[in-house]
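Reading through the structure tokens given below for one structure.
The complex is shown incomplete by one protein chain, all other protein chains being positioned as in the whole.
Chains here go by letter, A and B, matching the order in which they are written, and residues are numbered from 1 within each.
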Amino acid sequence: MFKNNETAEIGRNKMLKKHIKNTVAIIAAATSFASIASAEINGPVNYIIPFGPGGESDISARLQQPFFKDKFGEDMVVSYQPGGGGAVGWASLNGLNGDGQTIMGVNLPHIIIKPAQKNVGFKTDDLNTFYMFHYTPDAIVVTADSPYQTLADLVADAKANPGQVTMSGSGKASANHLAQIKFDKLAGTLTTYVPFKGTGAAVTALLGKQTVAEWGYTTVGAKQGDAVRMLAVAMENRHPLFPDVPTFKELGYDMTGGAYRGIALPNSASAETTKMWSDMIAEINTDPAFQKKMLDGGFAMLDVDSAGMKDFMAARVEEYLKDAREAGLIK
Amino acid sequence: MEFSHFLSAMTPFNIALALFGVVAGTVIGSIPGLTATMALAVLVPITFSMDPASALILLGAIYTGAIYGGAYAAILLNTPGTPSAIATTFDGYPMAKRGDGDLAVALACFSSVFGGMVGAIALLLLAPPLSKVALAFGPVEYFWLSIFGLSLIASLSNGNLMKGLAGGAFGMILSTVGVAEISADIRLTFGSQVMIGGFGVVGALIGLYCIPVLIDLVATPERHLKVEENVKSVRISEAFKIAMRSKFNLIRSSVVGTLVGILPGAGGSVAGLVAYSEAKRTGKDHQKFGEGEPDGIIATESANSATVGGGFIPTLVLGIPGTPPDAIVLGALLVQGVRTGPAMFSQSGSIVYTFIYGLIIATILMLPAGLLIGRYAYKSIVTIPKAVLVPTVGFMTIIGTFAIRNSVSDVIIMLCLGVFGWLIARFGFAASPIVLGLILGPIAEQGFVQGWTIGAATNNLIGMFFGRPISQAIIAFTLMTLILPIYLAYKKQPHKEV
Partner (left out) sequence: MGTSSSKSQGQFGSLFISTLFIFIGLITLYDTTSYSDRDSQVFPQTVAIILIITAGTSLVTRLLKPSNEGGFGEGIWWRRVLFISAMFITCFAMPIIGFLASGVIAFTSGLIAAMHDKWSFRTVLIYGCSGAIIMVSFFILFKFILFVPLP
């Protein structure tokens, strides 16, 4: 059972119900009654982003926020819980209430690679991920006035001067880093990866010419517009926003992927709650207005719901762990 | 930059938003543990139903108020309400202890308004060229900037140089606890999960500054702050006179604050520190700084308020947030479909300019609002019986620390740090160097490692670290700041311990 909002009439009734529900909820909370588990949303939901504000996870959540309120009549409150590159949030997820009022953003490859490296307080399988709703495809970004006009230029430079082509990226053992390692292998080059704290800092470094290129995402190209040029994107087909930017595949490098983002519930949540949330996010994800906003931001859509999650994650786990092992990031 | 935008900023609705934002922000900023970031995060959805300019004005006003509000707790409770007010404790609390608390609060208000105006005007007139400053600052510059910030420790630790430096080093070690940003290692957690998130700045701040004060307050029957029996409201004009006498300090600190605000990742705390360091170095009476010198408050409060306007420069021009609250504003803008970046000033010019004018209005409104709230805050802190003040503040520290990351372990860590901070303060180790180390450590580390990586890759290490003009300027300032206190310590060698 999930709420579905189709006409303003139903919306208004639901608003009234919501107000009554809120009052009851407050009184109930004040006397600390445990709520009976049911697959329904009661009051505002808490959407925790395990990073600081401003990143892709935050932006995509902010884009979902108004659609959620619109369709299901409840507030979606975005809060931040940074620390450990996401580890603090994910380690605390299963300690939270599983009644369906609290959800948390999850990121690939983080939730796969981090537990494999060290004891970070959670295991990949612990997280009840119920939907993957987008990914940001890897892309090599250079400034608009860079001497590299095409990917071939960069490759040539890297081959002629091994180690001297510096590329900024967000974090280590992250999507950017894995992409750089993978590409170096495919192209037979040796570039130097310079890790920064977050995509924003990596972009600043690029724009300030601290490095000659950046391993970023299509979202960077969308945000910076004419100030940058993307040399290639790691997608099957060209991104609708950038019809002139070739894919790695076209240029002969078998690379697709990026950072995937989804949402998880505490694993104490019931199967009904999980299905309910999966359907709600699916509904937002299939809304053409939402899709347009995401694509305009440079995101790429993806739809993996709770039913298909197990296979999706298994495939990703295998893929990422293999890449990471080859890169020497994990044993 | 048409005047019409100024008029659209002056609508009653926008003015009401600005006033509400400034007041709400001031209250939020004054509660340790509650940051502007938190407040903005919660209020963003409200802006979805507003037009973009009004939304921006509200968010900007809250941000402005919060940066100012942090000064209250800093002055009256020796606890920065927000990290940007750390340097305000240096002279604010001593002033409060000797009965000049209301003067300090009024000074903070004037300075904040002035600094905020400078930042906002820079945003209005010079945003595109100034944004280039943000880009010119590379990893190496950040590294030297943090070293400069740490040199403040030397100049702060009047006589206790070695202990101050040890505290700073300790703070930097604390900053490495947890998952490393520049690599994938996990450091100093000794296998425990609790420390994976590391020591948060806000929690450490509350622990190291506030808890020791509380521990001592319960122990003695004296009143918390001395209260002057007579003069009350006359202090506002007194504060104004003092501010006017320090015009150069005001202007210089505001400019410094604006420039530091432009640098993504630096923020109000660094701005306050740099401005304070400069004010102390060039001030007539170096020794008075740290014992209740009004110029200290003027420097820090104008600088940290200037970062509001300054921070919006890279945010709006480059789409790169200057500080975490800016990141939230960016998100709110994105949802509204407003594209940031170089085109923003031309494409969405009306939104941008209306917002900037709104920010200026909010800053101006902060003068009456701030003075009023400040007076009220001072009166209440001073008249509340200590028996109620202490548990209230104690309770606030618990709830405030919890709210940072919704974690009880954070509160426990905060208390442990607090007791530790109280202990070592008894024997000459101050809290500020530790907090400074904690804040500047990551900036120093990341700058160093990134600079090293790039320098090594391009076979240009020396040139990288010492050959860039901005770096050279910062190194020069650092040396100047360091030489002074070492010289003073040398002169005083026979009398004070090191």
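Just so we're on the same page, a residue touches a chain if its C-beta (ideal position, glycine included) is under 8 Å from a C-beta of that chain, and two chains touch if they have at least 3 such contacts.
None of the values given here were measured: they were computed from a predicted structure.
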Using the definition of touch stated at the top, determine which of B:Val22, B:Leu217 or B:Ile298 touches the missing chain.
-> B:Leu217
Candidates B:Ala299, B:Ala444 or B:Ile474 - the one touching the absent chain | B:Ala444
Which positions on chain A touch the chain that was left off?
-> 26, 29, 32, 44, 46, 77, 79, 96-97, 102, 172
Pick out the residues on chain B that sit against the missing chain.
-> 34, 38-39, 42, 162-163, 165-166, 169-170, 172-173, 176, 180, 182-185, 187-188, 190, 211, 214-221, 385-392, 394-396, 398-399, 402-403, 406, 408, 411-412, 415, 419, 423-424, 426-429, 441, 444-445, 448-449, 452-453, 497-498
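We adopt the following convention: only the chains that are shown with their structure count from here on.
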Per the centroid of Cα atoms for each chain, what is the distance between chain A and chain B, given in Å?
-> 31
In the complex, chain A residues that touch chain B = 52-55, 58-59, 62-63, 65-66, 69, 75-85, 87-88, 91-92, 113-114, 117-121, 163-164, 166, 171-173, 192-197, 200-201, 203-205, 207-211, 223-227, 293, 296-297, 329
Spell out the part of chain B that touches chain A in their complex, as residue ranges.
-> 37, 41-42, 44-45, 48, 134-139, 178-179, 181-186, 191, 193, 196-198, 200, 264-265, 314, 318-321, 324, 326-328, 330-332, 334-335, 337, 339-343, 405-407, 442, 446, 449-450, 453-454, 457-459
